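Take a look at the following structure, please.
Only one protein chain is missing from this complex, and each of the others stays in its spot.
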Amino acid sequence: MLPASLLVASFVIFAALYLAPGSPIAALSGGRPLPPGSVQILEQRYHLNEPFLAQYWYWLDNALHGNLGISITLRENVSTLIASRIWTTAGLVLYASVIIVVLGIGLGVVSGLRPGALDTSALVVTAVSAAIPAFVAAIVLIMLFAVKLGWFPALGNGTGFASNVRHFTLPAVALATVSLGIVARVTRASVRQEGDREYVQTAVSRGLPARAVIQRHIVRNAAIPITTITGITIASLIAVSAVVEVAFSLNGLGSYLVQAAQTKDLAVVQGISLVLVTAFVVVNLLVDVLCAMLDPRVTLGSDRR
Amino acid sequence: MSAVSTAGAAARPWSRGLASLRATGPAGVASAVVIAAAMFAAAFGPLLAPYNPDLPNLSLAWAGPTGGHLLGYDVEGRDVLSRLLAGAQTAMLGPLAVVILSVTAGTLLAVTAAWRRGASDAVISSGLDIVFAFPGILLAVLAAAVFGAGLPAAAIALSIAYLPYIARVLRGAALRERSQPYVAALEVQGAPAASICLRHVIPNIGPLIAAQATILFGSAMIDLAAISFLGLGVQPPAANWGVMISENQVGIVQGYPLPALAAGICIVTVVIAVNVLGERLFDQARAARR
Partner (left out) sequence: MSGPAAASAPTSVLLEVEHLTVLLDVDGAKRAVLRDVSLTVRPGEAVGLVGESGAGKSVTARAIDRLLPRGAEVQGSIRFAGADVGGLTGADLRRYHSQVAMIFQDPRAHTNPVRRIGDFMTEALRTNLGVPAAEARRRAVDMLTQVGFADGARRLRQYPHQLSGGMLQRVMIAAALLTGPRLLLADEPTTALDVTTQAEVMAILDGLRRACGLAMLFITHDLELAAAICDRTAVMYAGQIVEIRASALLHGDPLHPYTAALAAARPDVARTAHRLRAIPGRPLSAFEAPPGQCAFAPRCPHASDICREAVPGLVQLDGGVSRCARAGELRGQLQAAADG
């Protein structure tokens, strides 16, 4: 099902060319005046005189071979432009994912296992965290940690690995904020739910030590819904990273996508959209595989969502 | 039906709604009050604003709070409080439109799929699964690139992106309703399918629809504000909380965080209220189902 989604998504992205008001030429040029002769070049390159589906096939074929067209504003290969920026986005998403997994799941498990003061405060913190969108978190973090405290730089990528990590910390936290709250809450709820299960009672009635009960039954079973929600939220990071990149002036795919959308550089928009949608689908696929591994009742290919 | 009973039937949804609101506890009621206040500001914001939210006066840019200007001035010398009130309009009505669109379409698709089952269900479910591949923000950016930046395009794009999620949740509930004995009884009596769906199935999954709609409002608010922040939704200089954050972001590094922060706090407050209320409504709907 997911590969089919990807195919249809690529079709939609391609068809955007024709959904735009005006002719495809106008869309490709973004409404800019074109020098004479360019029209023929564009028609040839994009096979505009051939049937619709054939055009789609050419575009897809090119895309699969790494050729995503030319940026009308920067006059460079879209693929080159993507390649130079993809590690920024990937690094940002990875950094945020680590924060979500370690802090979110960690907090969720601890507060799920121990009702009490820690739990109530965790509930409040995660409720607030889940409500702070990335760009709001961005300005708060910049205000507190970059301007007031000066611990982290406010903008830019930085150069060199250590500098990159410093520059990416605030953006990664901003990106992780909402997901952190959601994952922590779902983790806590799952751990609670598992703790009430009858097979946990069976384990206790046999005298299993508390730690074994928690590890072998509670956390092990809660891992299934926890993996699902973590995977889904990490997949959503792929799109939200654009907002964070803009807020922190990071040189990634997302900020470039937004620029291209503003300047109507359609080839770039299509190229980056295709890359991001593919990444999104791949992450979802990985989540499905992981869940099938964790739950022997599920066979891959069955609709278990 | 006599006039008395139809009046009774109309009164019941309201009193039931209020009763279930009261049942969400103090946190739920407080959240509802916050949301109502925001809706009020959205409806009457421009009238309530003490000063003109759109008139720039660069000589006053970034000036701090003074008497009469509780929150100071923004990057272009406009009164922040007035701008917040005016901005409530698009900040609240945009998500409302998204929710109305996606919940209506989602309910229709879900009930149709659940009612007809078989091939129709398979087609609708697969179709929804395919749309699932598009994160909301991405679709909105694509729409902005194709149709030009603006709130309507973004709102429609988000509605489409949310459709699979809400339709899937409601389809499950509709399937459960469909297999209840009273539905079979009505069918046997010869009631037409549309009538059963409209007068029985949908009202019975009503609490779940309300809960999901509330939760969806929060997501739509965040996504639309983000898109406006990116400059692809509501366009500056129009007042909008997301736009305000984008406009006033430069002030933060320069030492004037208040305008951007104020807009951010407005967004977060409404989203928290919506999440709290939505969660409680959801718990209620689930408990009622058992």
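Each chain gets a letter, A and B, in the order it is written, and its residues are counted from 1.
In the analysis below, a residue touches a chain if its C-beta (ideal position, glycine included) is under 8 Å from a C-beta of that chain, and two chains touch if they have at least 3 such contacts.
Here the structure is a predicted model, which means the values were calculated and not measured.
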Shown chains touched by the missing chain? A
Candidate in contact with the missing chain, chosen from A:Y18, A:F52 or A:Y199: A:Y199
Hidden partner interface residues of subunit A, rising order: 197-199, 201-209, 212, 216-217, 220-221, 224, 294-297
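In this text, only the chains that are shown with their structure count from here on.
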In whole angstrom, the CA-centroid distance of subunit A from subunit B equals 22
Going by the contact rule set out above, which residues of subunit A touch subunit B in the complex? 1-2, 4-6, 8-9, 12-13, 16, 19-21, 27, 127-128, 130-136, 139-140, 142-143, 146-147, 154-155, 178, 235-236, 238-240, 242-243, 246-247, 257-258, 260-262, 264, 266, 269, 273, 276-277, 280-281, 284, 303, 305
Over in the complex, which subunit B residues touch subunit A? Could you list them? 125-126, 129-138, 141-142, 144-147, 149, 168, 218, 222, 225-226, 229-232, 242, 245-246, 249, 252-253, 255, 257, 260-261, 264, 267-268, 271-272, 275-276
